[in-house]
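Okay, so here's the structure we're looking at.
Excluded from the complex is one protein chain; the other protein chains are retained at their positions.
Note that the chains take the letters A and B in the order they are written out, and that residue 1 is the start of every chain.
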Amino acid sequence: MQQNSILLLFLILAALATITFLYIYLSSKNVELVKQGMENPLKKRFWFLLILFVVLSIFASVTIPKSPYYLFADETPAKVVHVSAMQFAFIMSENAIDPKRPSGQAIEVPANGLVEFRVTSLDVNHGFAIYNPEERLITQTQAMPGYVNRLRYKFSEPGTYKIFCLEYCGMAHQGMRASFIVK
Amino acid sequence: MESIKSKKITAVWIITILTLFVVSIVLGILMRLNQGGVIEQTPVAFYVNMTTHGLTMIGIWFVAGMMAVNFLLQRYVKTSHTVNILALVFTVVGVLMLWTSTFIGKFHAGWTFLYPLPFKIMWAKWATPVFYLALVVLVVGWLIWCLSLIAQILKKYSISQTFAWQHFKKNPKVETPPFILISMITLVGITTCLIAAVVLVALTAAEYFSKGAFVNDALLMKNLTYFFGHTIANEMLYLGLAVIYELFSEISGRPKWKTTWYVAIAWNFTLVFILTAFFHHLYMDFVQPEGLQIVGQLASYFASLPAAGVTVFSIFIAVYRTKINWSLPNLLFFIGTAGWVIGGLGAVIDATISNNVVLHNTLWVPAHFHTYNAMGNVLFSLGFFYWFATLDTEKIYSGKGTKLILSLLLIGGIGFLLAFYIAGADSIPRRYSNYPPELAAGIPLATMGAAFATIYLIGILIFFFNISKGCLKILSSPSS
Partner (left out) sequence: MFKNTFLTILIAGGCFLASGQEAPLSTGEEGNIYQKIYNAPLVTSTKQATSFEKLRKEKPLLLGLIFTRCSGVCNPFLLQLKENLQFAANNNSVNVVVLSFDPRDSITDMNSLAQRLDLENDLQWTFAVTDSILPLIQSVGFSPVWDSAKQQYDHDAFLVGINKDGYITKKLIGVRSANDLSLLISSVNNIFSPTYRLPGTNALFSCFNYDPTTGKNTPGLGLLFIALPAVVTVLLLILLSYFNAPKVG
């Protein structure tokens, strides 16, 4: 899962940073007076900056095309699911939802087919986060009043997927949830 | 130089900040205990604590940076004592009003009070206007403070000198001290985000008083909210850095740092990056055009270049194989810098759009910002407090005392943060008063977070006790 590699990457980087700080700190103890300080600090600073810049640029150019806005943009979805979030429930329907008389239905989507969620909110900002059957967050978008966000995703594994609200929306935020079935 | 008057007000600031800090940590621990199922609070009580914890913490560490900068600025320019007192009064009144709206009025829209949530009354009707009034009091007080400090700097240095533009060329005639440069860059950034708060409150008030005739655009309000919220949370760290630039070498018995061309360039860039990085809060709002999302990612990435390449590297150079008089304050500065870097790594990972899809609004977010606050900025300020409290007296801690405080803060801090990071990577949402059965993995982690935060709190209490003694001594000393 993506999250595991993220945590691992972070822990490695944090360990490297800690070792560097520790090494620098220890080097200030027991200093011989003859060999003081860093040689050619400006040059070293330049290289340090250059390497950092290159690493960050590579990271940016690799990750930006993977942004959710570009995913499945040129495919036709197999299914559209309309989602209206409201305090403190998600209304989901295969048909458009009338904000004055919102009503939903149980949702079933095909496995491996492209699903488009059209997510909006009827009151405040909400989050629309999809958790897979192993309770891992796999994708999300925000539900903002007045706007519709189109979230596209292909579910490979069949099962019950859960939706949690991830944008704080008031006293029952932690109970705001829904689910759908991938077959 | 530092007069008795300014020492007294600084001592009052420190005692106020540490008192509010202890209360806010307790609120945080209560939240984690509730999530861990150790205690049982209503969701409303939880979210009231959350709202109070968030805004109070932001407020106190912001003013901690400001009052330290104000104190040290007197080495270069004259600052207004009246404005300093005014800022203190506005801060205390603002915080008390905030607490009234939350603890008594049960206002709980979160410290980011994301529009239009404050309009959906789930609390006493008067609590929303009181909350906004509290915000106005704080913002106006801080804006006056900022502008007053900028005005005082501008009395001595021209506008281009304050930004160290003359250092872009070789052999500048006048040197801008690093402390002036960083203070100015940061104060300008703070002024901008405080004005964003003014615009935000004005638009909210327009809707409030129009009784439904005028409705705001949710996207604009969200942008303004994070323009204010993200930027002020970020800028207070840079206030702490200004203090490090001024005091690290001094406390360590090393020559003072100088402004060079790359320092000047780096800090000018920092201003631009800080003011555009807030876009990363809207990655999951697909309504925001992709161009701005990419600006958000690039600004968040490249903000680390001047920070790491100049500030962190300068500290490395200052310490590497160099005889340092290590004591509590410069150790706090050094460890704080490490915490800042590690929190920054967590932030850069989260500021990557393709990672943000699975991290946004999970506990990864509080994980990284608690890293560079609790283990970064707070340590910068504690270092300053200690330095200040020992200005005229002997050092408070022996080697053993220093070790004790640092061990408590480090063990408590790291354990508390790890609980956040692991939960974040495990998809546990932030801002949940209780976890549903599917997210039960968050429950033991919350208890672990509370336990380690208590160790951190003990470290803070010991420190608070000793520092207050020093501060009270300053307060009771004769005025002339």
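Quick note on the criterion: a residue touches a chain if its C-beta (ideal position, glycine included) is under 8 Å from a C-beta of that chain, and two chains touch if they have at least 3 such contacts.
What you are looking at is a predicted structure, and each value in this text was computed from that prediction instead of being measured.
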item: Touching the absent chain when the full complex is considered, from B:Leu275, B:Val319 or B:Ala450; value: B:Leu275
item: Per the touch definition above, residue among B:Val44, B:Val92 or B:Val287 touching the missing chain; value: B:Val287
item: Contact partner of the left-out chain, one of B:Met31, B:Leu219, B:Ala277 or B:Leu382; value: B:Leu219
item: Selected residue (touches chain absent from view) among B:Val44, B:Ile104, B:Ile195 or B:Leu406; value: B:Ile195
item: Residue touching the undisplayed chain, where the options are B:Ser3, B:Thr19, B:Ser210 or B:Thr393; value: B:Ser210
item: For chain B, residues in touch with the removed chain; value: 147, 150-152, 154-159, 188, 191-193, 195-196, 198-199, 202-203, 205-207, 209-210, 213-220, 223-224, 227, 275, 286-291
item: For chain A, the residues touching the chain missing from this view; value: 68-69, 73-80, 82, 95-99, 116, 118, 120, 145-150
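Going forward, only the chains that are shown with their structure count from here on.
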item: Gap in Å, rounded to a whole number, between the CA centres of chain B and chain A; value: 25
item: Partner chain B, residues of chain A touching it in the complex; value: 2-4, 6-7, 9-10, 13-14, 17-18, 20-21, 24-25, 27-28, 31, 33, 35-38, 41, 44-45, 48-49, 52-53, 56, 59-60, 63-64, 66-69, 87, 123-125, 127, 129, 131, 135-142, 144-147, 149-151, 162, 164, 166-175, 177
item: Residues of chain B that touch chain A when the two form their complex; value: 43-44, 47, 108-110, 112, 114-117, 120, 122, 217-219, 222, 262, 284-287, 290, 293-294, 297-298, 301-302, 304-305, 308-310, 313, 316-317, 319-324, 326, 334-335, 337-338, 341-342, 345-346, 348-349, 352-355, 357-362, 421-422, 425-427, 429-436, 438-439, 441
